[in-house]
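Every protein chain of the complex appears in place save one, which is left out.
Chain IDs A and B follow the sequence of writing; residue 1 opens each chain.
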Amino acid sequence: MTGAAPLLRLEGLTKTFALRRSVGERVGRSQVEPTRAVDDFSFTLHHGEILGLAGESGSGKTTLARCIIRLIEPDAGTIELDGIDVRAARGRQLRELRRRMQMVFQDPYSSLNPRMTVGAALHEAGRVHHRPGSENGEQFVRDALERVHLSAGTAKRRPRELSGGQRQRVAVARALAVGPEVLIADEAVSALDVSVQAQLLNLFLDLRDELGVAILFVAHQLAVIAEVADRVAIMNRGRLIEIGDAADVFANPQDDYTKSLLAAHPRPRLSGAASS
Amino acid sequence: MSTIDLLEQQGVVPSRTRPGLRGLSRETKIGAGILAVLFLAGLLAPLIAPYGQNQLNFTDIYSAPSLSHVMGTDGAGRDVFSRTLYALRLDLGIVVLVTYPPLVIGVFAGAVAGYFGGIFDAVLARIVDVMIALPFLVLIIAVIAIVGPGIKGILIGVPLVAWALYARLSRSGMLVLREQPFILATVALGYTTRRTILRHAVPNLMRSSLIYSTLDMVVNLLLLSSLAYLGLGAQPPSAELGSIIADGQSALLTAWWVATLPGLVVVLFGIGALLLGDGLSDGRLKGTLPCASLPSRC
Partner (left out) sequence: MRLTSEPVLSIEGRRVEFDMPFGRLVALRDASLSIRPGEIVGLVGETGSGKTLVCRSVMRLVPARGRIAAGRITFGGRDVLAMSTRELRDFRAHDVGMVFQDPFSTLNPVLRIGNQVAETLRVNFGLKKAEAQAQAVALLRDVGIPNPERRALSYPHEFSGGMRQRVMIALATASQPRLLLADEPTTALDVTTQAQILDLLVRLSQEREMAVVLVSHDFGVIAQVCDRVAVMYGGHIVETGTIEEIHDGAEHPYTRGLLDSIPRLESAGRATRLPVIPGVPPEPTEVVSGCVFRPRCRYAQGGCDTVSMVLEPVSPGHETACPVRPFAVADSAPTARAGARP
């Protein structure tokens, strides 16, 4: 795995947001520091691996994820997919690059078009990119649903008829329908119940093992990352703090921030709980 | 918002237990029914009107409603019911023409402006603001002054301004919508911007404009009738609800039916339109801009 050319390469990625200033602040000419949401961030993602990106809320991880597929335009740095410069791409080339790096969003309740049936959404994804098999709508949709262990009958339903876990599966199915090599899961399980979360985590592991998809798994809960990630990157205030094999980083954290993050991880106070 | 929506928002009731489109409220159905009857009546006027719209009969003026004249006759012996039917035909036809084409144009303009933002949006927003700020009636009368009385003036003047309201609705809806994950997802999926706006955004923006259009239709009908009443709209002898009512005004104390009954038809239209709009906005709001049930949202 390591040694072969990386599938996705980020180098020095930076994104700064200028803060909105109120009229009063502008008039008073007070100095307002722009926020560096992503600060000189670099990493590589290899074929068939799951890289966890851990950070607390506000660390910039969602901004980073969106910069990779240019939902937000980065200010500086390099993004290369399979050697192709993502930042320079335009029009059709950009759309093709996006096809190869799909994103699954956090909120299952708003990541699917409420007016489209599941089948219509999946079929559209296939048709737009002329995926093999997309001419036969029914079969294509059936296959897409099977990949995420959903019944064929789900195709007729609308998102509001599905549970959170089912919606996320549909979101994953939609992402897979265009045939990506990279999946970016942006807090994709954070809004789900624990038992449903476990199902989705196993699904991501299946995708890595059976389809060879590389996954960038963004989350704020360390334990969730521990369950799926091969390697881990720790992020704080836009900067990369530490990166390495998951077992290594969690067992022997090098940086103080990583150590404090691990220490803050909730542990049950079992003996005499609260009342002593 | 209905109770069940609140419950879903709070995660108390899982949303998948809600019914589909078949669960249209009674309100919506009644409103739609009333409008359907009126539109059909207008459409089929030439077939179902017992008399011509200008069939004069000076031997039978101001006769009270009876079996042969369901709404009585007016000062020239014309059957009020038939005139009302033809008036519906004319009026509702115009109302649709001045409400829905502006809706389509306005929704698209607003959607595109809202999506791209920047200078295009700034310019459009200012134009819309100006259009809405103009005193509507004064503008229409000015247009009529230029092109002359008759429905031509209305057909030109109203759409000129009406699109702006829809553009504004659609634009503000788009400003919210474009941040929604499912719209971002279409970009992430590599769809063209055209597809994102036309296939995904606009259908979700239509709802608020369609609901507003029910109110707009009533306003436009009243406008038509007011202008005809003032002698500026449809010219006699064309049957137009406003002019029929205006004509009957002088005989209000003796032949009350000439003004009142067609007036009731206008009221009925208003009720139907508002019921429909109300019903649409109540029941199905949850189907468009979903309110995420995450604790940090909404």
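The working rule: contacts are C-beta pairs under 8 Å (C-beta built on N, C-alpha and C of every residue); 3 or more make two chains touch, one makes a residue touch a chain.
What you see is a predicted model, and the numbers here were worked out from it, not measured in a lab.
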Inset, instruction - Consider the whole complex, including the chain that is not shown, and state which of A:E49, A:E124, A:E227 or A:E242 touches that chain. - result: A:E227
Inset, instruction - Check each of A:S111, A:Q197, A:N236 or A:T258 against the chain that is not shown and name the one that touches it. - result: A:Q197
Legend entry - Positions on subunit A where the hidden chain makes contact: 56-58, 163-166, 193-199, 201-202, 205, 220-227, 229, 232, 245-251, 262, 264-271, 273-275
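Everything below uses one rule, namely that only the chains that are shown with their structure count from here on.
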Inset, instruction - Please compute the C-alpha centroid of subunit A, do the same for subunit B, then give the distance between them in whole Å. - result: 45
Legend entry - For the subunit B and subunit A complex, residues of the former touching the latter: 14-16, 18, 20, 180-182, 184-192, 195, 199-200, 203-204, 286-288, 290-294, 297
Legend entry - Of subunit A, residues touching subunit B in the complex: 66, 69, 71, 94-99, 102-103, 105-107, 109-115, 124-125, 128-129, 158, 160-163, 171, 174-175, 178, 191
